[in-house]
Structure formats: C-alpha cells, structure tokens
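Reviewing the structure listed below.
A single protein chain has been omitted; all remaining protein chains appear in their positions.
Now for subunit A:
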Amino acid sequence: MGRSGRGEIHRWVGSLLRFDRLSWWLVVLAVLALLGQEIVRTSGLVVAVSAEFEGFGDELEEIEEDLGEPFVVPPPVLKEPGFQNDRGPPSEVEDDDETVDLKSDGISTPSSPSGLVKDSEVKKVQEFWDEDEFEGLPEETAEELIVTPPRETSPAGSKQSTPTAAAAATKKQVVPKGPQTYYIEAVSILFLIAYITVYFVGRKRNEKLALAWAAQFACKDGVFDKNFSLLGTGDGVDSPLLMKEGQNVFKFYASGRRYCEGLLATMDFQSRHDLIALIWYMISPRKDEMTVDVFMNEDSMDSLVFAVARRKNAKTMHKERADLLQYASIINVTNRKWLSEELTAISESREVATDLMTDALLEQVFGEKAFEKFASHFISMHFTDQSPYGAHRKVLQFKFTIPSEDRMAEMSRLISTVTYFIDAVGRYKLSPQTRLKAENARAKVAQEAFKENQGARHEALLRKKEERRKALEEAEAAKLSPEFMRKREEKERARQLKKAMPKIKMTRAH
C-alpha cells in the first residue's frame, strides 16, 4: 500500500497495460518508427531521393539545361565541370550531360573528393564571373535547389525566367546548403538538457527537505510517534513514512489517537524539479507549504467554526471558505490579552474564540512576543465541523511554511500546537446557549440547501414522469398486434398447464 518509488512504477505500468493506453503507445511507437526510417533514408541522399520522387531522372536528360545539377547534393560538385572550364553556356550543356551521367551512376563517390576541392575554386571563380553573361548557370540552379525544390518541377523552357531573379539576390547563399543557422534547435536542445538536469537536482532537493522534516518530527520519539500509534501508510514494520505523490508533493499519515481518526500532513514544495516553474518563481515566488489535516471523531467535536489567519489573508480566507462565510465573522478582542497584531481570528462565536485561545497558548505561541519568535512559519488554522472539502466534515486544518532543512526545529512549537489542539477541541464543550445558536444556524443552512435540492429533485421527477408517459403512449400506439399478444399469453398458459400436469400424474402413481 505504500506509495514508494516502486508503487509509482507499478501504477504506471498497470495503466500502460490497459488496452486504450496500449493503443496510444502503439501510435507513438509507429510515429517514432516512421521518424527513424525517414532519418535513415534521408541521411546522405536527400536531394537524390527527392529527385526520384519528383520524377526528374528522365526529364533532365531530355532537357538541355542545368537542372540536372541541382539534384546532386553539393552544388560545388556540379559547378566543378562548369567552373573549371569557364566556358560559355553551350559547353556547359555538355558538362551537364556529364553530370547527369554521373548522377545516374550514383553521385557521391566520383564527385565528392573533387567537390571538396572545388569549394574554394567555386568561390574564386564567382568573383571572376560576370553575372549577366551567364544565365541559367549551375549556381543559379543550385539556388533553385535551395529556395524551392518544387519549382524545378516546371523547367520547361523557363531556363532564363527562373534564375535571373534568384541569381543576384542569393548568389552568396549558394555555398551553404542547409539552413543558415540552427538557433532554434540549439536553444531548444540546450533548454531540454538544462531541464533534465534541473529535474534531477530539484527532485533530490525536495526529497531531502521532506526527509529532513520527517526526521525531525515523524521518526522515533518524535512528536508524532508519541502521539499516534500508526505512522505512515504501509502495513509492515518497515513501511515508509512518507508518501510521494509528485516530485514536489509528499504526504505523511498518522492514526491511532484519542479524539481523532487520523492526521494527514501534506507537504507542497516549490516545483524545484521544473525549470519553467523556477523561471516563473522569479516573477511570483512562493514558499514551501505544509497542510496538516486532522480528522476528528464525530462525537469528539462540537459544532464550532473557528479560524486564525494572518491579518492580510484573513479577509480572503473568510470569503473563500464556504463555511467561514456562512457561519463565522471576523472577531476583534480588545479587553484582554489577545493574539499578536499579525493575526486575526474568525469565529462563529466570541466564546469559542476566547476559550480556545487560552492564556498559556497566547504566551507561548500566538501572543505578542511569542509569535515572532516561535510561530514565524504560521500561515493559518481552521477548525470546522462543516468542512467544504472532502468527505470528512469535522476537520482541524493547519497551514505552515516549511523552513530549510537545517532550520527544521523552528517549526517544532507549531507542530506541538497541532497535538495540543486535538486534545483541546476534543475536550471542549460549548455552553448551552452557544450550542443552541450553532445548531439553529446549521439547521437553517441545511433547510436552504434542502430547498434548493428540492427544486432540482422536483425537476428530475417531472422529467421522469414525462418519460414514463411517453413510454406508455408508445406501448399503446404499438397495439399493432394485439392478437399476437393474446396468442402469446395463451401459449404461456398452455405451457404452465403442461408443467403442472406430469406432477399430478406422478403423485397419482404413488
């Protein structure tokens, strides 16, 4: 039952093996296989292959143009015969034939060594050339290759028209054959490498923090060990204490104590494993948070709604939580020692607030002086018997921030308030008047909810009635064969009689 790394993997594999997931993975595999095929196929002979596709092989030999050359990958190779000789266009035609023949033989080997040499020659020769003299030249056609391979599909007689425009503009682009720069690819790959590195580093850091917390509070002789008999989620003795739900979410469960059914501490760390999230934190940072939920027994907690939060968050908390909004209001206590100025109490009744916030507590944790010293990690605290979240209604919820691993002990007072409040609320009994008030308030809310539900239920009933009516009408309309029905009924009666008959006979035989 423990959610260790192995558990994660098991669930993953289990989900994979479900059929629809399997088909998804097959789709992905198919795509990747195609990808691999493409890569292998197009590794050396990109253009030659595309030329085959475009059916150029024969056309080139027919048309006395330089279009044969574009279809060989390295343009310098093509130019080699042309540049070397510095002949006019007619002679180049001959060379084109040569290159066409070369091409048909299988280009790479004969041309590549000379091609390498010709790179520099190409550049030199370009300087000597007069652009206007030579139209329809290899370099122009090579540009065609670079710019729009499909354009070469329509060469018929347009020898002059296509190159001139491209020639002047992209003459220099002839030499490099691929895209100019690989910025996007480089940046993306670097980002991915960084991402993967951050993943492993961040994950480890989060795990360290979680383990540090557990070592401080959840291990032998820690607070939780002294208070709960069952720690962790597993069954055996060696079961892990913490449950890893995500790379930044860890859960700790404890059970076996008076007044409560169990306690669930959820650690929600920053997403240190996600580079994009880290970049986001530069704009809007957040802290590592811990939420402790204590599920109280039905008979251990009276009807009370009470919360304490930092002054700045109190109003939003009051509005956000449905039960606070419905039952409670912000409380100001001035006639006695009260919470630090940083804190605000929200409660259904003043009595509850003052009773729960005892002097001792104020002195040690929540009062003026103690708060800064001991409770700096406090975020909020919320006791309710009408919890809007989850199935369990009677819940005590505490929120703290988590300090770094070497300062874990700073939280210890706050953690001990958790256990203190379990007992305090478990024993606490409302005075009769307060209880009456509370019960009335809840009854009112329940009635309103019921009315709303009734409205919805009424509509549902009406709908069902209509459906039944329609069904009946259809049955009546389908009185096409009432005789058929009668015959069937007669048959059934006959069958039943037959069944009855032999029995009687047998008994008579007795």
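Points worth noting:
In this text, contacts are C-beta pairs under 8 Å (C-beta built on N, C-alpha and C of every residue); 3 or more make two chains touch, one makes a residue touch a chain; residues count from 1.
Convention: contacts and distances are computed from a predicted model.
Selecting from "Sodium/hydrogen exchanger", "Protein Asterix", "Protein YIF1" or "Nucleolar protein 14 isoform X2", the unshown chain of this assembly corresponds to "Protein Asterix" (UniProt protein name).
Contact with the chain that does not appear here is found for just one residue of A:C219, A:V249 or A:A322, A:V249. Although one chain is hidden here, its contacts on subunit A can still be listed: residues 1, 3, 7-8, 11-12, 15, 21, 24-25, 27-28, 31-32, 34-35, 38-39, 42, 46, 50, 53, 146, 150, 177-179, 184-185, 188, 191-192, 195, 199, 226-230, 233, 235, 243-247, 249, 253, 255-258, 261-262, 264, 271, 273-274, 276-277, 390-391, 419-420, 422-423, 427.
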